[in-house]
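In this view, the complex is presented without one of its protein chains, the others remaining in place.
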Amino acid sequence: MAHTRRRTRAYRVLTVLSGVAALEAICRAGCVRPTTLVAPSVMLEAMIAALRDPATLKDFGLTLGEVVIATALASVLGILAGLLLHAMPRLRRAFEPLIASYYALPLFALYPVLVVILGVGVRPIIATGVIYATMSVIVATVAGLDHVPHVFHKVARVQRLTPFKTAWRVLIPACAPEIFGGISLSVGYAFVAVIASEFLLASHGIGHAIVDAYNTFQTARMYGLVLALALLVVLINSGLRRFRNRISEDGS
Amino acid sequence: MMHDRIRRMADIVLLSCILIAIWEALSSAIGTRFLPAPIQTVGRLVAMLDNPRFLGDLSATSEAYAVAFCLAMGGGVVLGLTLGSSRVLGATFEPWLHVLVAIPKVTLYPIILLLFGLGDAAKIAFGVLHGLPTVAIMTAGGIRSLSPIYGKVARAMRLKRRSYVWRILLPAVMPEIVAALRICFSLTLLGVLVGEMFASSRGLGHLLMASIGVDDMPTVMAIILLLFLFAGAGSSMLLAAAHRLKG
Partner (left out) sequence: MRGVGRVFLAAAREPLWALRGVDLDIRSREFFAIIGPSGCGKSTLMDIIAGLLAPSEGEVIFEGKRVSGTVPDGIGVVFQEDASFPWLSVYDNVAFGLEEIGLERAEIDARVRYALEFMGLAAFARHHPPQLSGGMRQRVCIARTLVQRPRLILLDEPFAALDQQTRLLMGEELLRLWRETDATVILITHALDEAAMLADRVGVMSARPGHFIEVVATDWSRERDSTVVSDPRFGEVTARLWSLLRLESLRAMGRDFSAPSPP
């Protein structure tokens, strides 16, 4: 078991290294124009240069802050809405078509409306993040509540808990792993919405910085920023996954 | 059963009425200039459906979407079957698919533009990039969760590799593929639209950005409504098909 795992890890590293090496070779040999694709070494250099720049770091911080706030708001809203939908099966069934088509909609096109309501700046961006992130928390909460053993509801009634206490002390802890799964997904959605809004419509944040680099033909800087952002997202994701594995190990 | 269906439709109508009422209230609260009222939006949508320029945008998006959807679905299933059947390939390449799913793909769009140039190819590629990794991961996951007894049965009956794939593997992972179809339907649409919103000269996404640029909110809302109706109808149909497939 450990042996095969070590072998697959070796394969993985090997494929990455050979991919990177091939890319490096193609670029160094001049097969592609440096305005289209830059060599991995150049990307890395550009990334380090970008991360040394306080203005870029500030953009990163801004984007990250927007994502964190959006996820927090979406978690609270999503859990509440999930509890409500689960308690009302008819409402839930009526909502199904909306849930199914939700992620197809380019809802950041509502950005101008949000600017009118919330003003210019970070707030409409956070709002688009919330709009995108909430749905995955709702879906996860409802699915988690479906799996709460029926006997837990009975225990709550034998202890004569109020509906509020039942939710807070029994239902939410009982489906905490599922809800946490939904929240980790929602981090991804918040990232997508925040970056897309910055990318298309705003004048700040790391999404805007990438577009700016693209528009001013700073190809190396653009690749460097994308690389940095991808690394950040992968890092956050693996951290969340590790944490989730830990809580689900405790819970079962 | 029939009664149940009627009641469900009634619930959906009721819910739609409530949502429309909220929309109406919001728009009168912040002004119809910024958030057009429902009736205004529907009026604009109906008017737009007579406009040849809009119909041109619509067909441009539809074509790109159709191509992207087929490529994402076909490519995803083939890739998923390949990665799912081989432990080494799966362990080597699947983590990269997960990375691709996780990172905000908008940031990759400039790279796609540089590789594919400005035009239809770029937005199709972007749509495929949204849909394909998820389809591949779900298909591969479906194969991996199959009972190993299927492989034994196939070997006991001395099936050829090709008939094993066609007659056992594919039908067995059909539920996962149908589930992936639904997700692919939404993701690819979003991908194509975002592709059009950034650096494109035609299509609904381009029209959306142009309308935002000149503060033409009725058109923005009309396009979102149209997309919502299309996506809602498509997803509901796929959901119904999935239920029927299940039995």
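The chains carry the letters A and B, assigned in the order they are written, with residues numbered from 1 in each.
The working rule: a contact is a pair of C-beta atoms (placed from the backbone, for glycine too) under 8 Å apart; a residue touches a chain by one contact, two chains touch by 3 or more.
In this text, all values refer to a predicted model and were calculated from it rather than measured experimentally.
Hidden chain, full complex: it touches shown chains A.
In the complete complex, the residue from A:Arg5, A:Lys154 or A:Arg246 that touches the missing chain is A:Lys154. Only one of A:Leu23, A:Leu98, A:Ala143 or A:Val170 touches the chain withheld from this view, namely A:Val170.
The omitted chain makes contact with subunit A at the following residues, 149-152, 154-155, 157-161, 165, 169-170, 173-174, 176, 250-252.
The rule is simple: only the chains that are shown with their structure count from here on.
Inter-chain spacing, taken between the CA centroids of subunit A and subunit B, is 18 Å.
In the complex of the two chains, the subunit B residues touching subunit A come out as 7-8, 11-12, 14-15, 30-31, 34-35, 87-88, 91-93, 95, 98-99, 101-111, 113-115, 182, 185-187, 189-190, 193-194, 197-198, 205, 208-209, 212, 215, 217, 220, 223-224, 227-228, 231-232, 234-236, 238-239.
Taken in their complex, subunit A has these residues touching subunit B: 4, 7-8, 11-12, 15, 35-37, 90-91, 93-98, 100-107, 109-113, 116-117, 188, 191-192, 195-196, 199-201, 207, 210-211, 213-214, 219, 222-223, 225-226, 229-230, 233-234, 237.
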